[in-house]
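For reference, the structure discussed in these notes is given below.
Note that one protein chain of the assembly has been removed; the remaining protein chains are unaltered in position.
So, chain A:
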Amino acid sequence: MAAFIVRMGPLVVLWLAVCLSGSRAVDRGNFKTCNQSAFCKRQRALKTGQSPYRALLETLELTNTKLTLQLINDNNKVRLLLELYRLQGNMTRVKINELKPLKPRFEVPDVLINDPPTEPLSLLSQDENGVVLSLGADTQRLIVSAKPFRLDIMEGREVLLSLNSRGLLAFEHLRSRKDTLSDTDGAEKKEETDAANEQAEGEETVKEDEKAEDGMWEETFKSHTDSKPNGPSSISLDVSLPGVEHVYGIPEHADTLKLKTTDGGDPYRLYNLDVFQYELFNPMALYGAIPVMLSHSPQRTMGLFWLNAAETWVDISSNTAGKTVFGQMLDFVQGSSEAPQTDVRWISESGIIDVFIMLGPSPNDVFSQYASLTGTQAFPPLSALAYHQCRWNYNDQEDVAAVDQGFDDHDIPYDFIWLDIEHADGKRYFTWDPHKFPQPRDMLQGLEDKRRKMVAIVDPHIKVDTNYKIHNEIRSRGFYIKNKDGGDYEGWCWPGNSGYPDFTNPEMRAWWASMFAYDQYEGSMENLYTWNDMNEPSVFNGPEVTMHKDALHRNWEHRELHNIYGLYVQMATAEGLVQRSGGAERPFVLTRAFFAGSQRYGAVWTGDNAAEWDHLKISIPMCLSLGLVGVSFCGADVGGFFKTPSTELLVRWYQTGAYQPFFRAHAHLDTPRREPWLFGPDNTALIRDAVRQRYALLPYWYQLFYHAHQTGQPVMRPLWVEYPQDTATFSMDDQFLLGKDLLVHPVTEEGARGVTAYLPGNGEVWFDVHTFQKHNGAQNLYIPVTMSSIPVFQRGGSIIPRKVRVRRSSSCMEHDPYTLYVALNTKRFAEGELYIDDGHTFNFERQKQFIHRRLYFANNSLSSRNLAPGSQFTTLSWIEKVVILGASKPNKATLRMSDGMESLLDFEFNASMSVLTLRKPGVNAGMDWTIVLQ
């Protein structure tokens, strides 16, 4: 769906035409730079140097769960309260708030899945310069220095990370307005604070830093004025990472996987925005924000979670970034005095400092640490991992039926067809256009008859229309967000004048969820799922196309929680889908806006991209970045949303998308049709082949998502996650791993004749999944490609299950047998897993109804053993075939069942490729069995 476009009347069209006349890319002028964002400008003006903050060691209190300590700003004497927690799982939490704020400052709720369990901190030593605390059994210590205040986490003699070492801790304390308007107010307040703050030395000096700067009490951007009744409230903290040259994360940006330094440019911005035709390779904010950064070096991986939902900017600088490779080598040879270091600085407009330091040390440790805080990826219904066909818009029921039939006529599988905003009656969500979709249940039943499903869009802007039930209910219940004057906030979006429900209100969310009940959402059925778009929220006539910051969510300003609004929309919607089934069925909800924790509610996509080769390329780092911070279920619009792809680009995008987690084709209203069969039989065949590869691999995808749900490990991974010592992989973002066993290097260059893939791992071997050709690891491999090529490699040492009987939807394949692809490593060993459940309910969790097998090949035997003894599930699926790559020819192959039954298996051996194929073991996929090769 488009940001802003379009058919909203001639004036807009003219206006847009003017906007677009220069270039078709984003109009940068619509969005703030740091310099145009008053707090960012103020904070960034503060330079590195001696911190004015001093720890008052005499205020130190140590309890079982935490350490507290007061900090004082020697310039203005305002005191802060520092809280330090040692969290279970090798994490440290640092919280800093005003000791006595004028009014409470916002702390972000609903992101942490629980109050993180703590472990006791012990005091190792203390003197007038600071304290040393132990972070557990190993040699990790936390050092609090008093003057100036700083925090260092050390392991042995090595500093892992330092806070405020550059003196950029800055806390704009809440204050009363000091102008004529609020004179009396201010006087009263001052007396109160005086009384309350007895130990505070010399209140008069407080005013030192209170010079009213521009933008402190009011700020105007373009024609929009932010009233800022609470004045300045921004916060900032610097984090230094010695020994670190690579940092990742803080999505969403259309940029490389490895974050760049921001010296001389704008910081990376985190502020959920509906950006029309976004540009690539820059730090501008996009639709979602996850304030989590990972640092990585061959020695250690760490994570930093800045729990703040206000507008946030992140500066990154590095002492090695400017150096040439030669310069770095010189340093190395000469033993440079300067070790590499990355310095990061977080700036937020409001709230408190609440930082979670995840100390790793391995990438997987960081993933599970972050998962223990914010939860893991929702386990989607199996069908949601299949192929999705979307377009703005499928015109009517006949159109839907015709497209559905088109897939069967061309023998291309698909599971979901999607309806964009035009399906609703005048963009009134939860309704259907009476002319185009008069019989939605008939349409849904038609899809159900083919075991397929539908997604219809439900956006969070509600048409202000007294004949619209949803609007009337929200208004009468007082569930709308209010404007600064207390009336219902109204803004322009697709339906025209719209209200925005306050999803931060749990009562509102409960009511919203209830609207998805089958008797409330007319025309809905079990196979109808939901898509939340525009939930940044997008407000066409708002500042930066979003909501005014002084709008009110009950007690809190929108400013405090902007970045989490979208999370709440998806949360309430997913809850609705769960509830409508009485809690039985797993939901599937796609969202455009997101925040830390959004992974718990469904899938995200990278928004309104364009049909350009660079947009295809950027889909890889964008989804990799999201995966690193918990969101595995990520995809980009296949084909590109804006503009029209060349046939070559479309085919290549299908080939890439088939190996990315969320696989959906989508197109703008104004583009020509692009269903897969519209580009001649050859291209139809290419697209069919790519989609079929996806379907065959669904058992592996499903298992990866189960794994992500259990552990928080990303499904789609940068290579360095599995090869953390291999520095060659640290900046790689044109290829990726699925789990740890499949390496994908999609063709993303126009007219490519070949690609060079990097196969990692010294001593590893990789098998081309199409040809079974074996390649050694730790090499750059040139692969000649044709239009049908999708370079994918299976790691030697792995076993991957596939269902090669591809049918018209994933549901149709439920009971089909498995083929096991066993790729042997140089030690003639391999292992893998097989996960099976009903594919759509919560029974796997609640009643342990699933099958989880460990498959392993060792000593010439392939065995299947139960990984989850307490579980129970029966499947009709069986083992159809076993393909062993890198095998030698046996004399015989014997299948042994657990009851001792034995039978001989027929086999074929391809000597030139060393591929052994075992014919029809025929065992049920849930059983114990062993195949012995002799």
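Definition applied: a contact is a pair of C-beta atoms (placed from the backbone, for glycine too) under 8 Å apart; a residue touches a chain by one contact, two chains touch by 3 or more; residues count from 1.
Keep this in mind: contacts and distances are computed from a predicted model.
Asks: Please identify the absent chain by the protein name in its UniProt record; candidates are "Protein COFACTOR ASSEMBLY OF COMPLEX C SUBUNIT B CCB2, chloroplastic", "Vacuolar protein-sorting-associated protein 36", "DNA 5'-3' helicase" or "Glucosidase 2 subunit beta".
Replies: "Glucosidase 2 subunit beta"
Asks: Taking the full complex into account, find the residue in A:K47, A:R157 or A:H435 that is in contact with the omitted chain.
Replies: Spelled out, the listed residue whose C-beta touches the missing chain is A:H435.
Asks: Using the definition of touch stated at the top, determine which of A:L81, A:V804, A:A868 or A:M913 touches the missing chain.
Replies: Residue touching the chain left out of view: A:V804.
Asks: Out of A:L669, A:A752, A:A868 or A:V932, which residue would touch the omitted chain in the full complex?
Replies: Once the missing chain is taken into account, the touching residue is A:L669.
Asks: Check the options A:W492, A:W556 or A:F873 and report the residue that touches the missing chain.
Replies: A:W492
Asks: Which residue from A:P101, A:G136, A:G754 or A:G922 sits in contact with the chain not drawn here?
Replies: Of all options in A:P101, A:G136, A:G754 or A:G922, contact with the hidden chain holds for A:G922.
Asks: Footprint of the hidden chain on chain A, which residues?
Replies: 5-15, 17, 20, 222-224, 395, 398-399, 411, 422, 425-427, 435, 449-451, 492, 496, 540-541, 669-673, 804-808, 811-813, 815-817, 876-878, 880-881, 919-920, 922-924
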